[in-house]
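Notes to accompany the following structure.
For this depiction, one protein chain was excluded, whereas all remaining protein chains were kept in their positions.
Showing subunit A:
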Amino acid sequence: MLEGAELYFNVDHGYLEGLVRGCKAGLLTERDYVNLVQCETLEDLKIHLQTTDYGNFLANQTNPLTVSKIDTEMRKKLCSEFEYFRNHSLEPLSTFFTYMTCSYMIDNVILLMNGALQKKSVKEILVKCHPLGRFTEMEAVNIAETPSDLFNAVLIETPLAPFFQDCMSENILDELNIELLRNKLYKSYLEAFYKFCKNHGDVTAEIMCPILEFEADRRAFIITLNSFGTELSKEERETLFPTCGKLHPEGLRLLAQAEDFEQMKRVAEHYGVYKPLFEAVGDGSGGKTLEDVFYEHEVQMNVLAFNRQFHYGVFYAYTKLKEQEMRNIVWIAECISQRHRTKINNYIPIL
């Protein structure tokens, strides 16, 4: 696209970038987390959260306060901020936002397909869908009898249509295991998002492409790790790896052949970025798991995205950091409510 984003960016997107930077300044700091960890009850937690950017978000909640209520309210707040950004955005930022919501849409569609197959009422499933992944055709899902009908009638209008086309062979969707379908959709989504960012060029590509490459490689590692000991065959495993990461093609081929954690570690040692991550993994209980290490690295990359200006990556980074913060708060709240404080400091620090 046009070089010299500094000249053109603020015309369309300056207001939103300023807004998102302001929101990012409201993320919880280390001191806030220290205060939260010292709370004895969920009521204390609520009082501490009132002094932060969250304010009185729990003011309308009746007693007793539960962790799931806190989670729902936080999610509502994130969604209203996201919708605000989205409604005020112009092209191509609005396409970028649509790509961001696709991952939630994929989860919702899988949920709806499952429910339709088991003849459950659409209303109950709609309540459980992720609000960021809402699309207009959701209520129409129960008119379809089989998944293929579902696709041809309903999903073809959504942004997810091209991802489904990659997974379908002769329009047969029924045989695929639900989890395999979910992972295949996510793979095509990630590759499409990566292509979009790369074609956009400029600072956005410089920031977003490494983040998406890491996401792709991380999925490849985690899928490999979790498929040891299950009935997932190596060929099937390979079809689930997204190809837009650094591991493509040799690393993915080696990973598909791996049979245990040590072999995976050897594959990672060929890549300078992943070698230190794997070395930071503790063994067994007490140390960090691979997923924790990956989460920390993701958070680092997202925080660094704010060091550059005039790109769309700040919106992506803000949403991901906010989600991690929500997970941290829920973790601390669960430890407090279950009075199991030994691992309460295992949240991922952000700022």
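Just so it is clear, a residue touches a chain if its C-beta (ideal position, glycine included) is under 8 Å from a C-beta of that chain, and two chains touch if they have at least 3 such contacts; residues count from 1.
Everything below uses one rule, namely that contacts and distances are computed from a predicted model.
**Q** Leaving aside the chains on screen, match the unshown one to its UniProt name from "V-type proton ATPase subunit D", "cAMP-regulated phosphoprotein 19", "Amidohydrolase-related domain-containing protein" or "Integrator complex subunit 4".
**A** Choosing among "V-type proton ATPase subunit D", "cAMP-regulated phosphoprotein 19", "Amidohydrolase-related domain-containing protein" or "Integrator complex subunit 4", the correct UniProt name is "V-type proton ATPase subunit D".
**Q** Check the options A:N10, A:Q263 or A:T289 and report the residue that touches the missing chain.
**A** A:T289
**Q** With the missing chain put back, one of A:I47, A:L90 or A:I222 would touch it. Which one?
**A** Checking the options A:I47, A:L90 or A:I222, the one contacting the hidden chain is A:I222.
**Q** Just to verify: which one of A:L16, A:L42, A:L111 or A:L132 makes contact with the chain not shown?
**A** A:L111
**Q** Which one touches the absent chain: A:K128, A:K234 or A:R253?
**A** Final answer for the missing-chain contact: A:K128.
**Q** Given the full complex, what residues of subunit A touch the hidden partner chain?
**A** 110-111, 114-115, 118, 120, 125, 128, 177-180, 182-183, 186, 219, 222-223, 225-227, 230-232, 240, 289-292, 295, 327, 330-331, 334-335, 338, 340, 343, 346
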